[in-house]
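Report on one structure; see the data block that follows.
The other protein chains are all here in position, but one chain of the complex has been omitted.
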Amino acid sequence: MQVKFLAGACAVALALGLGCANAQMSGKAVKIGVLSDMSSLYADIGGAGSVAAAQMAVKDFGGTVNGVPIEIVSADHLNKPDVGKAIVQKWIDEDGVDAVADVPTSSVALAVQQLMKEKQKVFLISGSASSDLTGKACSPTGVHWTYDTYALAHGTGNALVKQGGDTWFFITADYAFGHALQRDTADVVVKAGGKVLGSVDVPLNNADFSSYLLQAQQSKAKIIGLANAGGDTDNSIKQAAEFGIVKGGQRLAGLLVFISDVNSLGLDTAQGLVLTSAFYWDQNDETRAWSKRYMEQIHKPPTMVQAGVYGSIMHYLKAIKAAGTDDGPKVVAKMRELPINDFMTKNGKLREDGRVMRDMYLFQVKSPAESKYQFDYFKLLATIPADQAFRPLSESECPLVKKG
Amino acid sequence: MRSALAANLEVGFAGRRVLGLVLLAAALGAPFLFYPVFVMKALCFALFASAFNLLIGYAGLASFGHAAFFGWAAYVTAYAVKSWGLDPVSGILLGTALAAAMGLVFGWLAIRRQGIYFAMITLALAQMMYFVANEVAFTGGEDGIQAVPRGTLFGLVNLDDPYAMYYFVLAIFLIGFAIIWRTVNSPFGEVLKAIRENEGRAISLGYRTEHYKLLAFTLSAALSGLAGATKALVFQLASLTDVFFSTSGDVLLMTLLGGIGTLFGPAAGAVIMVSMENYLAQFGSWVTVIEGAIFVVCVLTFRRGIVGELARFFPRWFADGGTPR
Partner (left out) sequence: MLGFIHIAFPPLPALMAQLLIGLINGAFYAMLSLGLAVIFGMLGIINFTHGSQYMIGAFCAYLLLKFLGISYWWSLLIAPLVVGAFGIVLERLFIRHLYQLDHLYGLLLTFGLALILEGLFRQEWGSSGLPYSIPPTLTGAYNLGFMFLPIYRGWVIVASAVVCFGTWFVIERTRLGSYLRAATENPALVQSFGINVPRMITLTYGFGVGLAALAGVLAAPIYQVSPLMGSNIIIVVFAVVVIGGMGSILGSIVSGFVLGLIEGLTKVFYPEASSTAIFVIMAIVLLVKPAGFFGREFR
């Protein structure tokens, strides 16, 4: 009878223990929602590639965490903040989603960040660039994983001025993001000793840049900064080639260029372009191995956004395991404790404002002659250490950062 | 024949009352069956489409620029509630008032022309308002105005509760719809229908058609603004998409699908379109293809729209005097 009692007690204790572990996990699964632009401008930057990267992360992690399965759901936010917000709201209220990943397009990311802050769920931002996500709009559960406008501005801006590109002319997409990018880069250029000779605002989704490129040409600035993204950037670069701008001695600085842009432009048109990125598939053995697996599903080279989705989800899952719970704030606290080391990030750290500190890299697009095999697009010009790439806490407008 | 007609109308009237009650019951119970935010979105667009229909279905004026009223009311309400701390009702009234003022001005300009020219003027004006929305600082550009607080209704009911908010939105919808119903079934409404059928004859009968058209336009704009202002509080967000041309296209599609010139048609069309967008969202571009296909099918074979076709088969239940062209 004593044995029976003990056995029963053990069984109860075990059940309670297991039950407790499960009770710490909300719901029957850990669900991660990949919200991206699946059909429009940024579909190649994130899109289906982000979903594939997310699924790779779940598979590599083993499919379950703390005894519950991991599920990936996805949706298209159509680059509209109200659509994106509505999707996330439904995900959280009805579908038991615990975290949201990717979200390119800053206006959508800002809306989602607000929502995730209220609901205390984790937001793994890879696609969006706005540095406000770790500034004015920071959140205790926001994790800005991959890059931001500050890093792009400092990377490309500083590097080019150091190389002698001290006069700049901006071609800027006339919306908040374009202006932010121009402002951040102009600040950097001026601090580094350069001069901004002029700028021109271009309506969004404009097809023809010839007039603006001509103005840039006439300014005789050494560097023409393209403060735009997606199709606008591609069009500017293509038409710049047509007008012989690079041949005429001026250089183009794509302030937000992804490998997918270079892929669609072709090396002929894009050669010589300088850009800042957090990742390149061909950097080292680890990146090559990961990218090879990725490209078996998606037959295009991964962008830093897609690699970032994998990395952020892996780190999130590791933190859930270590913390024993999927409660938002607790997991993020764990994510801050654990160092980040994977194929993409070495010695990375999540800061209190939500910014992941990582090294950034300055690349230049190879010429067709220099490219030896498929997707051999970039050569590394410089590595920008994390503390130089991102806004220092002392300059942060984030209310979570303790001052003094 | 007369007595048969009278008998028909009598039966129809009772039948329609029952139908109305059924719909009302469904509307009251909806938030418990479906996700509240989704049904609120459907109600806002149902009001928007019904307001749009007032112009196209009853006055015969096709406007391509209604997004301007919808979107700008959303901006003004969002800004008033967020930055000036207005309570929700005042905020919505302010947005609606702005939309009415815009409607008055745009209407006065556009009414001077007919048919496709009228439509193109409304399009041009809406595009200009889109440009202004992008340039002016308070609208927040393409980030829009975010984190709009819902506030409390008359200081009593907290609208952050989805059920409270739903019934508030339902009340607004019913008020707006009642205004439209009253307008259509009134002497004013009869004159509008006359203008739609044959403007020349209406003028020869002594009606100042310009005034009627302008009033209809302003009313339509104001109610579209009401829908937009409410939507801003539902989603707690006002963005550039609300003023973009595609929103004008969406409301046109909803009205066409539901039945131009029928009373319930546009609302039905709106519910169908919102549901479709919701459940098919994961299919990406196929949604666009399906929308296009609906346009094509509706224009070729289904010109009366869903409610219009139902009215043909069940005239006693649905007949309300709105015969489309």
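Remarks
The chains carry the letters A and B, assigned in the order they are written, with residues numbered from 1 in each.
Everything that follows uses one rule, which is that a residue touches a chain if its C-beta (ideal position, glycine included) is under 8 Å from a C-beta of that chain, and two chains touch if they have at least 3 such contacts.
No experiment lies behind these values; they were computed from the predicted model shown.
Among B:Leu33, B:Ala137 or B:Leu156, the one in contact with the hidden chain is B:Ala137. Residue A:Ser40 is the one among A:Ser40, A:Asn66 or A:Gln364 that touches the chain not shown. When the full complex is taken into account, the listed residue touching the unshown chain is A:Thr269, out of A:Gln55, A:Gln250 or A:Thr269. Note that of A:Pro140, A:Gly231 or A:Gly272, the residue touching the chain absent from this view is A:Gly231. Mapped onto chain A, contacts with the missing chain fall at residues 39-41, 43-44, 47, 174, 198, 200-203, 205-208, 210-212, 214-215, 218, 230-231, 234-235, 238-239, 242-244, 248, 260-261, 264-266, 268-269.
Mapped onto chain B, the footprint of the missing chain covers residues 62, 109, 112-117, 119-121, 123-125, 127-128, 130-131, 134-137, 245, 249, 252, 256, 284-296, 298-300, 303, 325.
Note that only the chains that are shown with their structure count from here on.
The residues of chain B lying in touch with chain A in their complex are 35, 37-38, 41, 134-135, 140-144, 146-147, 235-237, 239, 241-242, 281-282, 284-285. Against chain B, the residues of chain A that register as touching in their complex are 38-39, 74-76, 80-83, 85-87, 89-90, 93-94, 106-107, 110-111, 114, 174-177, 204.
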